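All protein chains but one are shown in place.
Per-chain residue numbering starts at 1, and chain names A, B and C are given in the order in which the chains are listed.
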Amino acid sequence: MATDSYHYTLSELMVVAAARQIADGEIVFVGMRLPLLGFLLAKLTHAPNAVGIYELGIVRDTPAPEPILTMGDLPNLFRAKWLSDTSDVMGLLQNGTIDVSFIGGAQVDRFGNLNTSYIMNSGKITTRLPGSGGACDLASLAKRHIIVMSHEKHRLVPKVDYITSPGYGDGPGWREKSGLPRGGPSAVITSCGIMKFDSVLKEMLLVSIHPGVTVRHILENTGWPLKIEDSLEKTPVPTEYELEILRELDPEGYWTGS
Amino acid sequence: MATDSYHYTLSELMVVAAARQIADGEIVFVGMRLPLLGFLLAKLTHAPNAVGIYELGIVRDTPAPEPILTMGDLPNLFRAKWLSDTSDVMGLLQNGTIDVSFIGGAQVDRFGNLNTSYIMNSGKITTRLPGSGGACDLASLAKRHIIVMSHEKHRLVPKVDYITSPGYGDGPGWREKSGLPRGGPSAVITSCGIMKFDSVLKEMLLVSIHPGVTVRHILENTGWPLKIEDSLEKTPVPTEYELEILRELDPEGYWTGS
Amino acid sequence: MAPASKLMSLFEAIKLYVPDGSEVVMGTSLETLIPFAAGHEIIRQKKHDLTLIGTISDILFDQLVGAGCVGKIRAAWVGNVITGSSYNFRRSVEGGDLKMEDHSNLTVAMALKAGAMGVPFMPALTGLGSDLFKTNTSLKKITCPFTGKTLTAVSAINPDVAIIHAQRSDEYGNAHLWGNLGVTSDACLASRYIIITAEEIVSPDVIESDPNRVITPGFRVSAVVHAPWGAHPSPVPGYYNRDHNAFIEYRSNSKTPQKFEKWMRDWIDDIKTSDDYIRLLGNERVEKLKLKNHLLSEPADYGY
Partner (left out) sequence: MAPASKLMSLFEAIKLYVPDGSEVVMGTSLETLIPFAAGHEIIRQKKHDLTLIGTISDILFDQLVGAGCVGKIRAAWVGNVITGSSYNFRRSVEGGDLKMEDHSNLTVAMALKAGAMGVPFMPALTGLGSDLFKTNTSLKKITCPFTGKTLTAVSAINPDVAIIHAQRSDEYGNAHLWGNLGVTSDACLASRYIIITAEEIVSPDVIESDPNRVITPGFRVSAVVHAPWGAHPSPVPGYYNRDHNAFIEYRSNSKTPQKFEKWMRDWIDDIKTSDDYIRLLGNERVEKLKLKNHLLSEPADYGY
């Protein structure tokens, strides 16, 4: 990817794009890795009143006093608003309190179903992935969730080998039929662009491409004929301020280094 | 009742009888009022290793540092072993951890079913009682429970007006049929004597009469032809030591005064 | 970045968040921390058709019933813990003026836990064979999908408002509560609104020094009220002991409607503020109830 010509890394662009999906005052269920940074960046820029909920049993509405790499780092517990049981915060998720959550994925399909469990080849397990963690819960129960992942042809497939975290299943009405109370994926942020979902067909729709990426490149690296929004946008680059904050949050570039 | 001729009150006799039902090391779910004293008395005499569980969310294995009148009195929280949620201690009850519990009742029948909810007269509510509290839970889920109440003809009835706390229902097999996991009443301690339950018929059986009480008096004050154990005993009187302890626990005789 | 303060008067809090007809859960710590001050304000504002939700309610529910605020009670026990039955409650049920949903402590706890967890019911093993099923439509018998055994299904309760008395709270609704916790945490998570009445209003620094002691996340709290002695005559760990005499006296003071009218005049109608109430209690009583023996918790370090 030709991001070298920009003074930010691709990961930084993705984190910034993720952060911008959070509106001020929203209750955010914060996942591991990149989303952890996305929430903190949003908090410190346009969403100062966002509240973060963590599956470990943490509620906090201020950034940690020091950079953190995992949500269980002690600075993330320091002056938290609530330290509690996982079942308590899962209750908040299940009872509809959570506005938005972020999850990463190894494999996603055109209806936003996510697989982080098993990569299969003709009925045999070829790769065992770590599993759901809280991802299935977030995809099932948050008012909306956002998927953050790398854009490769073997990752964006017509149909996932295993639904770990339900998206829109096989299309319109599937979540309701299945008994899911609400929600569904609202965006997929990849290393190439941003996809949303057709409000009627519930199918993935390319709405924004990252700087230096071509539509053809995206189509070539997507496992099905990806639909494209008429008003296709260019993903806005990170602002100086966003990058400055982000580099304070991840000073060694562990998550956002090139 | 001719207890005046004894240097202890009837309530004291009942509390002592209740205390003696607790074996050392047992896990006791402690109820309000008289049982509260019975547990403490047992703790301080023959059952030093008994553990007390209270529905408020209290676990303690030492007596309170000061006399208490209700289980929520602050001395009963002081140096408790665990202060927690009601659902946590109810979990201990429901998962079979509790050996014995004590409950009081307004109305009991020959199969040990207890009513603390409604006294009816030809389908009309004549008296509304406080209700179950934890009594239904204790009668349903403890390995055994002991009923402590006043012995009057209108209280010991052939069939209770309302089953608040299940005993043996209509006899053998009823608890199993109903789906109750275990337990049942093991004794009824009244102001006149001590009843147990026939192991086969599950029907109440007079096993011990209090000093100064006649069998005829008991039969006259029981709403059905009460069966009598062949080896009928006399309820042992409280020892000097038991009375001494009891009077330290209830110095003003609020619960045990004549 | 600082959220708006939720601090308000008891009058405002009850006026805003306890409209007539509300389902209100109170007395969630059972015998301790009962929000009497808030209950008395409900009486002063002559709320009506309330549904009260609780486990064992002690005398607060009897007072609200006697004052005509209550249409229905969903609880395990209504009375006076230290004396037994309570008269206003008896009169209303026996007179047919009050609907009752008969629970056990476990079924109330599970109903609120279901509400907190966002599921429509919770299974239990209690009450099977009892008549609670006849006077409580929130209970049904079900068959376990795994064991095939009979279970009690308890329908979720999601109150409109939880009224919680806590030891200390910041102005944003982050409150420390300690002692026996009863059903307080689940009652808060299950309720749409939460009113915190607290013995002390403290700086957020105090609360943030011990996030495990916070009873529920402040972002879900609607109102914070400074209410010293707001749980009297029930005990408040760390602040004052139980005033047994008040409960014993209440028994005779509520024996007849006339006596209860007088009791309300003395203890509710003329009380406008916490100061009025403390003045009414009198110095001697206040001093007698204060803690004499202190035991401070060993610190926990939340550093990094």
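The rule is simple: a contact is a pair of C-beta atoms (placed from the backbone, for glycine too) under 8 Å apart; a residue touches a chain by one contact, two chains touch by 3 or more.
If you're wondering where the values come from, they're calculated on a predicted model, not measured in any experiment.
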*Residue among A:25, A:72 or A:253 touching the omitted chain*: A:72
*Which residue among A:8, A:39, A:54 or A:197 touches the omitted chain?*
A:54
*asked:* Which candidate, A:49, A:62, A:132 or A:186, sits in contact with the chain we can't see?
replied: A:132
*Touching residues on chain B - with respect to the absent chain*: 27, 48-49, 51, 59, 61, 65-66, 73-75, 77-84, 87-88, 90-97, 141, 181
*Mind listing the chain A residues that contact the chain we can't see here?*
32, 54-58, 65, 69-74, 77-79, 83-87, 90, 93-94, 117-118, 125-137, 140-141, 162-166, 169, 174-175, 177-181
_In the complete complex, the non-displayed chain touches which residues of chain C?_
117-125, 140, 142, 144-147, 149, 151, 153, 155, 167, 176, 178-179, 181, 206, 209-210, 212-213, 237-239, 241, 291-304
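FYI, only the chains that are shown with their structure count from here on.
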*Where the centre means the average of the CA atoms, what chain is farthest from chain A?*
B
*asked:* Averaging over Cα atoms per chain, report the distance between chain A and chain B in Å.
replied: 58
*Could you give the separation in Å between the centres of chain A and chain C, each centre being the mean of its C-alpha atoms?*
41
*Shared-contact residues (touching 2 or more other chains) in chain B*: none
*For chain C, write out the residues touching at least two other chains, lowest number first.*
185
